[in-house]
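Only one protein chain is missing from this complex, and each of the others stays in its spot.
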Amino acid sequence: MVRALVTRERIDPADVLARVGGDGDGAVLLFLGTVRNHNEGAPVEGLTYEAYESMAERELERIAAEAAERAGTERIAVIHRVGELAIGDISVAIAVSTPHRAEAFDGSRYVIEEIKKRLPVWKREHYVGGASGWVEGAIPPVPEVAGE
Amino acid sequence: MVRALVTRERIDPADVLARVGGDGDGAVLLFLGTVRNHNEGAPVEGLTYEAYESMAERELERIAAEAAERAGTERIAVIHRVGELAIGDISVAIAVSTPHRAEAFDGSRYVIEEIKKRLPVWKREHYVGGASGWVEGAIPPVPEVAGE
Amino acid sequence: MNGRVPGGYVEHMRIRTLFFATYRDLAGAEALDIDLPTGATAGDLVARLRQRGRLAALPSEPALAVNEEYAPLSTGLSDGDEVALLPPVAGG
Partner (left out) sequence: MNGRVPGGYVEHMRIRTLFFATYRDLAGAEALDIDLPTGATAGDLVARLRQRGRLAALPSEPALAVNEEYAPLSTGLSDGDEVALLPPVAGG
């Protein structure tokens, strides 16, 4: 039931929440990444997310599976949006449910940190005034040996 | 905009989420505590939450204000339900939004940990079979000097 | 003066005392009005309560709140104060 998706549609938080939870779970955590109206001091009007979509979805599945193993739950859903986003739009949603809260926080945090490190997604900021630029990103960790 | 509430009504996660967020925020975190169908190995069919309601609401406000200061945000909403709850029901919901994700995780975690330590709320478990019992709780930290 | 007034009488104050969960089971009531001499502390209230039947099972230093705020046993009480005896909490 670990679910991972890359989408061009608006993300509905209720829909992501509905994918997790269960009678044995005492904690549900929903993280939403949203588009801010500023970045490092510069006013921003919108963002374009570009992805290597087929790989991004597979990588999101790998990240979710790792988080599921760490958190000891199968109930993780993660969705990342690509395309044109406006201020306040949700770019990523992560829902995790676990019997106890510590694992939900740990699993949720793991997913977002790994997304920032590894997900093949790039972000172009559109500044107020018309200029735009690629946001400086993180160099993904590359395995020493193929397939690791 | 820090909001704290003790309620006898069902908690609607969308309603709690709607109380936070803003154009300057890049992270929103929603924590839900839900009623589990077991506790320490015993099957549970429901819970009764009892509260010193007037104090609980004030204490929830104090906890939310402390979290707001730590997380550097005014956008925190927390709601705790009391009364009879069934399996899967939400007992507590905490929403926090912040410009960056670390503060949202920190603020959310602070609120739930302090609730567990300090909120004057007690929980009676109803076991499958008809027995019930008070859940062993945490001794709240009492100030050395009045008013601290 | 500690509750003693010129005529030799002891001045009293009335403390609204609230019980929750397991402590309510011990008290057999949600609330009791307890009269204490002026100048008494929350600790004095607890000592008085522990002389009442099953309330002997109260811890000698329970957590408590005076007027809806956690307070130490040394807190001086005033007439009309509300003191709540708080068993270990289990919210969330």
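The first chain written gets the first letter, and so on, giving A, B and C; residue counts start at 1 in each chain.
One rule holds in what follows: a residue touches a chain if its C-beta (ideal position, glycine included) is under 8 Å from a C-beta of that chain, and two chains touch if they have at least 3 such contacts.
Small disclaimer: the values here were computed from a predicted structure and weren't measured.
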Missing chain: touched chains present in the view: A
Among A:Arg3, A:His38 or A:Arg118, residue touching the chain not depicted: A:Arg118
Touching the absent chain when the full complex is considered, from A:Arg19, A:His80 or A:Arg101: A:His80
In subunit A, positions touching the absent partner: 33, 49-52, 54-56, 58, 80, 91-92, 112, 115-124, 134-147
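One rule holds in what follows: only the chains that are shown with their structure count from here on.
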Gap in Å, rounded to a whole number, between the CA centres of subunit B and subunit A: 25
Between subunit C and subunit B, distance of the C-alpha-averaged centres to the nearest whole Å: 28
Mean-CA-position distance for subunit C and subunit A (Å): 52
Multi-chain contact residues (two or more partners), subunit A: none
Sequence positions of subunit C contacting 2 or more other chains: none
